[in-house]
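With one protein chain withheld, the remaining protein chains of the complex are depicted in position.
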Amino acid sequence: MKRLNVGLIGSGFMGRSHALAWRAAAATFPLPVTPHLALLADVDEATASRAAQGFGFARATGDWQALVDDPEVDLVDVTTPNILHAPMCQAVIRAKKPLYCEKPLAPDAATAFALAKEAEAAGVPTFVGFNYLRNPMTELARDIVQSGEIGEVWNFRGIHAEDYMTDPDGPWTWRLDPQGGAGVVADLGSHIVSLARYLVGPIERLSADLDTVIAERPTREGGRRAVEVDDQARALVRFAGGAKGTLEASWIATGRKMYQAVELTGSKGALVLNMERMNELKLYVTGRTPALDGWVEIPATPAHKDYAGFMPAPGHQLGFNDIKTIEVAEIVRSLCGQGQRPVPDFREAAEIQAVIDAMLMSARTGTWVSVDEVARVAGR
Amino acid sequence: MKRLNVGLIGSGFMGRSHALAWRAAAATFPLPVTPHLALLADVDEATASRAAQGFGFARATGDWQALVDDPEVDLVDVTTPNILHAPMCQAVIRAKKPLYCEKPLAPDAATAFALAKEAEAAGVPTFVGFNYLRNPMTELARDIVQSGEIGEVWNFRGIHAEDYMTDPDGPWTWRLDPQGGAGVVADLGSHIVSLARYLVGPIERLSADLDTVIAERPTREGGRRAVEVDDQARALVRFAGGAKGTLEASWIATGRKMYQAVELTGSKGALVLNMERMNELKLYVTGRTPALDGWVEIPATPAHKDYAGFMPAPGHQLGFNDIKTIEVAEIVRSLCGQGQRPVPDFREAAEIQAVIDAMLMSARTGTWVSVDEVARVAGR
Amino acid sequence: MKRLNVGLIGSGFMGRSHALAWRAAAATFPLPVTPHLALLADVDEATASRAAQGFGFARATGDWQALVDDPEVDLVDVTTPNILHAPMCQAVIRAKKPLYCEKPLAPDAATAFALAKEAEAAGVPTFVGFNYLRNPMTELARDIVQSGEIGEVWNFRGIHAEDYMTDPDGPWTWRLDPQGGAGVVADLGSHIVSLARYLVGPIERLSADLDTVIAERPTREGGRRAVEVDDQARALVRFAGGAKGTLEASWIATGRKMYQAVELTGSKGALVLNMERMNELKLYVTGRTPALDGWVEIPATPAHKDYAGFMPAPGHQLGFNDIKTIEVAEIVRSLCGQGQRPVPDFREAAEIQAVIDAMLMSARTGTWVSVDEVARVAGR
Partner (left out) sequence: MKRLNVGLIGSGFMGRSHALAWRAAAATFPLPVTPHLALLADVDEATASRAAQGFGFARATGDWQALVDDPEVDLVDVTTPNILHAPMCQAVIRAKKPLYCEKPLAPDAATAFALAKEAEAAGVPTFVGFNYLRNPMTELARDIVQSGEIGEVWNFRGIHAEDYMTDPDGPWTWRLDPQGGAGVVADLGSHIVSLARYLVGPIERLSADLDTVIAERPTREGGRRAVEVDDQARALVRFAGGAKGTLEASWIATGRKMYQAVELTGSKGALVLNMERMNELKLYVTGRTPALDGWVEIPATPAHKDYAGFMPAPGHQLGFNDIKTIEVAEIVRSLCGQGQRPVPDFREAAEIQAVIDAMLMSARTGTWVSVDEVARVAGR
């Protein structure tokens, strides 16, 4: 069978997660081509070699540009720190290779739209890792909404809250670098925006409030440095389709480890998703016998998209890494013209970034902001 | 023992709930005086008599003013439709009798502050039925916050969502009458505002979005009538103490029956309350052994305020009506100078109404609004 | 309206719970007669008088026999320590008055059957306080089973576990007195047996294992006393109708406060009840669309028996004491020939006791025991 030779840049958390996913994809799903771990790049050859062995890559390099240019590499997968995404993506686009980049694509919408346009002009297929969309329960939520099962959507509540930045003595890190874009509104907020768009559609206008709670943090060098990005973000949103709702993101949500929670209320029903229990979806539909009326707790089973690839038994639980495997498999199918549903591309990532930018502008000005206007100014 | 002769106006849902509470209070708690169901008033004598017998009132009347003036009545309890609260309260204040009124006190903050001032000038003790504050788990939440157990409060999320207005063919009712004030933002939103103030303190500024989803409804007379009040309400809020957060209220939250849910995030912990399971509080506190770290599910037990009045066994569950009994007992104690904690009075109710008014103004103008300014204009 | 004059013996935990229930019943439900708190008896007049005032009884006495004989008393309600149930019940039967006794009725099945026969011979209506049967969710469970909604019942799992005896330094109490009957198998096990019979029907045979974990306890007098009754009990059971299952009871179930949990599995569905969340029932029914298949979480609402008596709003939660109010109201209706469903009488209590006795015998002999045989020997 034909191979898809994968070149991966970056061997950190997401690098390893991607490597596992590329390895597992073909053993999990019947795919038109088999991903092959061809080449791994990292900051230097030693680091790259060490990781390549563990991950099962055939070769390693300390020069990412060499990876991009390597004739054996069919697709480039970028999992480096955010600040490097843009230059690397540009290089890959120039090399006219399919491109898979971890989110967030860019520090602002202008950069993101520019990348999207470059890729489109070059005819390069692009994919961005908004992996939670690939949870079978998220896909089920989308199917439920699109089938009209819960009627017209009236309200959306989306929260992504974790607590990895709660400790005020936690050191200043690259996540806090304003060069890399916004704070939690970009880091976690972008997931909620991608979900909102996937489930309900485009956001038209919003009013946001962001705040920096921990004003400064110790640096690794021993001093202290002011924090310029947001720790918490909230917005009132209005969707183009008429629904309204709220968005929240926080990386100082003490006690919350993976609280990505969504509630959609419709005229005929409602649904709740919560990644703290990612193998469940709660559904309410009107019209049941009153005495037996209630929310249905639906467990993930082979009746849901992609689940059966992992196992035939219902309720046996997928994990976070499995979601990445689904994403990777969908990218492979998409490259072969067999894609079954939208994977966010650079344009979608830019639209998501426009919502983030609108939140930043709204918080700065204290006014409602039009997302379309922000996108237009950013060169949509 | 001395008696407290209660005059109750109104024998509907809340009337019955109050009657049960007045009867149960002295059997549940040791009280300095024993409430006695002296006189019940309703729209006509027949209705009042029928209810009086069931509820256990000694006498009945079809004339509420006569009840107010009755020399045997020590305290007047108002549970009529909202639109009647103001005139009745004024009469009671004039009669200089202690006054207990169901929420919402008035259709706007100006009326509420006027009532509060009249009562204060007359030296009349007032109480407003924001009963959820009396849930032992709410009191526990307040104790936790005030003890510093969860540190400085960083975020507040408060939602009160039910679905009793979801059906678009549900008839136009007095709840929708703009003369009576706002829609869900007043009906359920006021509960969340009272909780927010009780747990975190005054709200300083806010940006709100309200919408009317079901534009018109059938009238009982056979026609259709436009709906002028809000079905859904959301706000970004900033507390005077520095915390920020969101408020939501909806009476068209399909599937939700009693979703009054609050999450407080602090620098050292967090807590979650949800009236769908009103006998539980979830608490997270930092500093545990990492492998044993998690949220504690605290069940209501005799270790919590007022619970032991109902039974000595832990985890045996209080009900909605029991909360009303606690409220009534606290009012009795307060009248006797033995109150243990703040019961909302008319001034507090007016402050709550000022937040509602600010939400209405913000939604109308699309701007952030100062609650203090609104309160000032309303005659605080 | 006619009154039902209630004479209550005992003013402890259950005494107060009963008093509250008798007061609330007529205000909660339309009843053919109105319960009146006529006379309260306790160990001495002072104790009785104090309690009578709080509970709202008209009169008090230190002589329970006088209460039984009092011509004004229409019904006698016995809430004294278990060991006094039998002599008091006999006196009431002799006085030919309706009789309401807290469970357990007697220390063994022989005594219980003897009391039941005496009452039947005297034509005295009897009622025993297995209150959990009156939870609207328990009634819903019974309706579901009887309607065939979950098909033929294949398995029953019933657990009643609390932890009030967990502390080995907790003092020796009357609960441990072997004169009063068995240990937890009687105290909590009887609730599970009553539920099993109410939901599934008679138990035919069983194999049980009981153990005493805390071998001795300090006495209030300063010494130590051996514990002769069981702390934990488990049984394999076979129902006459063909279902099989397990029963468990424990009063040393560390961490469990009110874990009365039941799971019924049938050929077409299943249901789960758990008194830790007494306002919920979980129902599974086969035949749903696979992708939307799951357990329904049914909240208590006015669609369920008796709930609407307390409030018209769904999901607003009943409490433990409300269940007692339902029991009392059903007794009143039953006395007036308007009963809607079976309240356990002395005969039913004796049948339940026969299952307890069979568990004791099985544990002693290490063999399967026929419940019918035990009941026959006990004089059924």
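In order of appearance the chains are A, B and C, and numbering begins at 1 in each one.
Going forward, contacts are C-beta pairs under 8 Å (C-beta built on N, C-alpha and C of every residue); 3 or more make two chains touch, one makes a residue touch a chain.
As the structure is a computational prediction, the values presented were derived from the model and not from experiment.
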| item | value |
| --- | --- |
| Contact with the hidden chain (one of C:A52, C:V92 or C:I150) | C:I150 |
| Absent-chain contact - pick from C:Y284, C:F310 or C:F346 | C:Y284 |
| Listed residues B:V43, B:A58, B:A226 or B:A303, member touching the removed chain | B:A303 |
| Absent-chain contact - pick from C:G245, C:P302 or C:G315 | C:G245 |
| Selected from C:R23, C:R234 or C:R380 as touching the chain missing from the view | C:R234 |
| Interface with the unshown chain - residue positions in chain B | 140, 143-144, 283, 288, 290-299, 301, 303-304 |
| Chain not shown, touching residues in chain A | 1, 13, 16-17, 19-20, 23-24, 26-28, 30, 34, 53-56, 162, 164, 256-258, 275-279, 299, 301, 310-322 |
| Footprint left on chain C by the chain that the document does not show | 150, 154-155, 157, 159, 161, 166, 168, 207-209, 211, 213, 232, 234-236, 238, 244-246, 248, 250, 252-256, 265-270, 284, 286, 295, 366-368 |
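Quick note on the criterion: only the chains that are shown with their structure count from here on.
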| item | value |
| --- | --- |
| Chain B and chain C, separation of their C-alpha mean positions in angstrom | 36 |
| Where chain A and chain C are represented by their mean Cα positions, the distance between them in whole Å | 54 |
| Chain centre separation (chain A, chain B; CA means) in Å | 41 |
| Of all residues in chain B, the ones touching two or more other chains | 256 |
